[in-house]
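Here you go, one structure.
Excluded from the complex is one protein chain; the other protein chains are retained at their positions.
First chain written, first letter: the chains are A and B, and each begins at residue 1.
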Amino acid sequence: MFFRVAVLVLKKDFTIELKSREIVYTTLLFALSCILIFSLTFVVEGQPLAEAAAGIVWIAIAFSGTLALGRTFERERYSETLRALMIAPAPRAAIYVGKLLGMVALLVAAEVLLVPLVSVLFQANLVAQLALLAPLLLLGTIGFAAVGTLFAAMLVRARTRDVLLPILLYPITVPVMIAGVRGTSALLQEPAESTLAIMWIGILASFDVVFVTLALWTFEPLMTE
Amino acid sequence: MRKAFIPLLIVAAAMFAYAPIFIANAPYESTMLLIQKVMYFHAPSGMVMLISGLIAGLASAVFLFRKSRAADYVALAAAELTGVYGAIVLLSGPLWARKAWGVWWVWDARLTMAFVGWLIALAYLVVRKYGGPGSDKLSAGLALFGAANVPFIYLSVNIWRTIHPQTTVAPTLPAGMREPFWFCVAAFFLLYSLLMTARVRLEHQRAALDDLYLAAED
Partner (left out) sequence: MTPDFDRVELFELSRRFGRRRAVWKVTLAAHSRDILGLLGPNGAGKSTLIGMLATLVAPSSGTIRFGTADGSRSSAALRAQIGLLAHELHLYPELTARQNLTFFARLYGLEAERVVPGALDAAGLTERADDDVSSFSRGMRQRLALERALLHNPRLLLLDEPFTGLDDRAVTLVSTRLRELAANGAIVVVATHDLDLADGLVTRVALIRDGKLVADEPAAPGLRSRYRSLVSQT
């Protein structure tokens, strides 16, 4: 029942998105713009700063993720469909999971584009480290999206929600950023520091477990008036 | 507590009045000299800030799950004081750091945690003020997540880098420094509890005022 509802919500969002592809295109384009701006600022004497590559990937994910979250929930705000979801006899936390899965899928799609691009621009061979980079990115994305989806949902009816989302989200996702950037950086060393990266992956995994659980618990009290 | 408030306030005032004397009479630390004495205010503020943040998180959880208004007032007061004590920590720390390590700021576990915690406290207050109706629940969610975050920030930054003196600095303080240090800790915690009491009471009175306002309309 729980996962059926979550998948139902995911499919519904997917169907809507498929029609206009608005959020996907704008998120990807924004992520690209981020990469461009940041890359320009980190070029020293015509040479890109390799150490900046790791940070730039994660900043781009954080920024484009924040915008995508806002846009996704703006759709539910129009016509107040979130209310309709809340009044359905479905477990309310399942709605959260459905939205979370959709957000993770979107961000992973962005990462598929970003990682090779950053590799090329910074001559940093991220793609070679895919075996460890993929779980690092996935777990970090889940952590970021888990907190982001909850906050974006609870801000749907708030005033000034556009700027409040990053104000609330960024401090809470600091561990995700640290672990993600340091893990990516470890993988970029010559030779790659795999054990260190695996340790960061472990930290991200425990962060995800704790915060997804916390979000499932608090979703209902936070969403009812 | 109400009867004890004024006497305790006097005690706190006396402690803070005496503290500088106590601190001045403490021995100088060999390399840092005068600046090291910032530590007498900095470290206790740090302790209070951490405790206050945890109180805010806990009270927020009670508010969300037990729907207790009183818990909400405690969370709000604790968040405000986390902001105040956080400001003290973040302003006094760099003064000490500049002399001790030659830099104003380093990204180690405790400093980062203080900075992030302070930002979360400020975000709490911003949400409370500008979030519109329902902002009490929004900020409660933030405080809860913020408190849950504490071990993760500490862990991740610790693994990343550490220069800050380890926690064991307190018990190993030489004899002359130990007394003023714990004296200041006691003074800061006393001040904190007094401020919390006053602030929570203010919220209760605001609610009572709203009740009277509504009753008067009948």
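List of remarks:
Keep in mind that, in the parts below, contacts are C-beta pairs under 8 Å (C-beta built on N, C-alpha and C of every residue); 3 or more make two chains touch, one makes a residue touch a chain.
Keep in mind the model is a prediction, meaning the values are calculated, not measured.
Contact with the undisplayed chain is limited, among A:28, A:69, A:90 or A:186, to A:90.
Taking the complete complex into account, residues 67, 133, 210, 213-214, 217 of chain B touch the chain not shown. Residue positions on chain A in contact with the hidden chain: 1, 5, 8-9, 12, 15-16, 19-20, 75, 78-81, 83-91, 224-225, in rising order.
We adopt the following convention: only the chains that are shown with their structure count from here on.
With centres set at the average Cα position, the gap from chain A to chain B is 31 Å. Chain contact summary for the complex, chain A toward chain B: residues 147, 150-151, 154-155, 157-160, 164, 167-168, 171-172, 174-175, 178-179, 182, 199, 203, 206-207, 210-211, 214, 218, 221-222, 225.
Of all the residues in chain B, the ones that touch chain A in their complex are 64-65, 112, 116, 119-120, 123, 126-127, 130-135, 137-138, 140-142, 144-146, 148-149, 152-153, 155-157, 159-160.
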